[in-house]
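Below you'll find the structure I mean.
Shown here: the complex without one of its protein chains, the others still in place.
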Amino acid sequence: MNFGVIRFPGSCDETDALLAARRVGDARLLWHTDRDLTGIDAIIIPGGFSYGDYLRVGAIARFSPVMAEVERFAGHGGLVLGICNGFQVLCEAGLLPGALLPNTSLRFTCRQVELEVTKSRSRWTSACEPSELLSIPAKHQAGRYWAPDPVLDEIEEGGQVALRYVPGNNFNGSSRDIAGVCNRAGNVMGLMPHPEHAVDELTGSADGLKLFESALAMALA
Amino acid sequence: MKVRVLIRPKAGILDAQGQTVERALPALGFDDVRNVHVGRLVELEVDNPARVAEMCERLLANPLIEDYEIVTAAADGART
Amino acid sequence: MKVRVLIRPKAGILDAQGQTVERALPALGFDDVRNVHVGRLVELEVDNPARVAEMCERLLANPLIEDYEIVTAAADGART
Partner (left out) sequence: MSATESPHRALGLTDFEYDLIVEKLGRDPNGVELAIFSLMWSEHCGYKHSRKLLGQLPTEGPRVVMGPGENAGAVSVGDGSLACAFKVESHNHPSAVEPFQGAATGVGGILRDIFAIGARPIAVLDSLRFGELEHSARSRYLLEHAVAGIGHYGNSIGVPTVGGEIYFEAPYEQNCLINVLCVGLIEQDKLIRSAAAGVGNVVVLFGARTGRDGIGGASVLASAELGEGDESKRPTVQIGDPFEENKVMHCSLELLDKGLLVALQDLGAAGLTSSASEMASKGEVGLDIDVRRVPLREADMEPFEIMISESQERMLCVVEPQRLDEVLAVCERWEVHGTAIGEVTDTRTLRVFDAGELVGEMPVTALVDDCPVYDLEPAEPASQMYPASDPVIGAGLEQGATLLAMIGSGNLSSRRWVYEQYDQIVGSRTVRRPAQADAAVLLLEPDAKQSEGPRPALAISIDGNGRRVACDPYRGAVEAVLECSANLACVGAEPLGLTNCLNFGNPEKPHIAWQLSRAVAGLADVCRSLSVPVVGGNVSLYNEGGGGPIFPTPVVGMVGELPDARTAGRIGFRDEGEVVALVAAPSWKPSLAGSELAKLRGEAPAGALPTVDVGEIGALHTAVRQAVRTGSLSSAHDVADGGLAVALAECCLSSGLGARLELPTHEDPEALLFGESPGAFVVSGSSRAVRDLGEYAEILGEVGGPNLKLRGHGIDLTVRVDALELTHGEALPSLLQ
């Protein structure tokens, strides 16, 4: 299977995402001006500070040419994963519900967090057991997931909450401990923690591989 | 024409920045301050100010979480 | 009394945010926009607005690199 990892000016974790994806398949970088997604089975929008995170996280990147293609791709059921800044971009683009606000501490925080996999529609966690715990690092300054209460009710009931912080791990103040959400179809998912930084025990944990393996299973299915 | 856009967190959303400022002020001896909110100020020059609202909707603000207000230079308030 | 503080990078000081926004707008079809600056907006309620300047100097703004302007609600401009 072929992953495409988008690089915007200001992306930081694109190479890490590329290496992680290559653990399960082929992967190549896509440039923010690319309009050709031919041959790509899954798209990763990586972490970082696209356009410096200036104005508002993810706000400027969502208008880049490649994002128009990503919207089309997602609309046809293509697999899209937004990690950290990528999650912010997907929310700004309206592909995922909600928004990401500054951490309540207002500080950038880098910490290994425990996540619980929720039973959801997300294709990106399909290889995980329900209630499985994952240890994955998170690092961000604006990761407080927020949506109006009715929307939160709706996504909870609709199986769109894919990951939650285990109690004590929600350092950013996210509503209802939500760490990752998917769209109604389950093909588009965003999360604040970084699964691409958890693919090797040597660097801390290999739990994040599960997400990439889920994508592989979906692509093969 | 010079235009200012004032963007602030929507009511009901925890404004962590505003709260932090509100908590910090009494320590400096300013104890009569309430309802602090921190938002963004965007200033720009534009030929056709009628389009600024559209800029706000599409880029400058995120309507889910932010309110905005457009102030044109002419109508600008007094300065202290 | 409601007070607004508008804080922006001092003239001559690099405004990376403003530059980035200015570069992003034409791609959305807003090509007549110039001199974009991004700053902060602080809104607060205070009994004694005379002390707001001191708050700005000490906490709200960084006088080394930012200018601030205090707008009291009464004198506030018209809204479009």
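In order of appearance the chains are A, B and C, and numbering begins at 1 in each one.
Rule of thumb we're sticking to: a residue touches a chain if its C-beta (ideal position, glycine included) is under 8 Å from a C-beta of that chain, and two chains touch if they have at least 3 such contacts.
Remember, predicted model here, so these are calculated numbers, not experimental data.
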Omitted chain - touching chains that are shown: A, C
Identified contact with the non-displayed chain, of A:Gly48, A:Pro97, A:Gly143 or A:Gly190: A:Gly48
Residues from chain C at the interface with the omitted partner, ascending: 9-14, 16, 20, 23, 62, 64-65
Positions on chain A contacted by the hidden chain, ascending: 9-13, 15-16, 19-20, 22-23, 47-49, 51-54, 107-111, 137, 139, 141, 194, 196-197, 199-200, 202-204
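Criterion: only the chains that are shown with their structure count from here on.
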Of A-B and A-C, pair with higher C-beta contact tally: A-B
Centre-of-Cα separation between chain C and chain B, whole angstrom: 8
Between chain C and chain A, distance of the C-alpha-averaged centres to the nearest whole Å: 33
For chain A paired with chain B, centre-to-centre distance based on mean C-alpha positions, whole Å: 30
Interface hub residues of chain C, defined as touching at least two other chains: 21, 24, 28, 38
Chain A: positions in contact with at least two other chains: 55, 60, 63
Contact footprint of chain C on chain A as seen in their complex: 51-52, 54-55, 60, 63
Chain A to chain B touching residues, read off their complex: 55-56, 59-60, 63, 92, 98-99, 101-106, 144, 146-148, 173
Residues of chain C touching chain A in the complex: 16-17, 20-21, 24, 27-28, 38
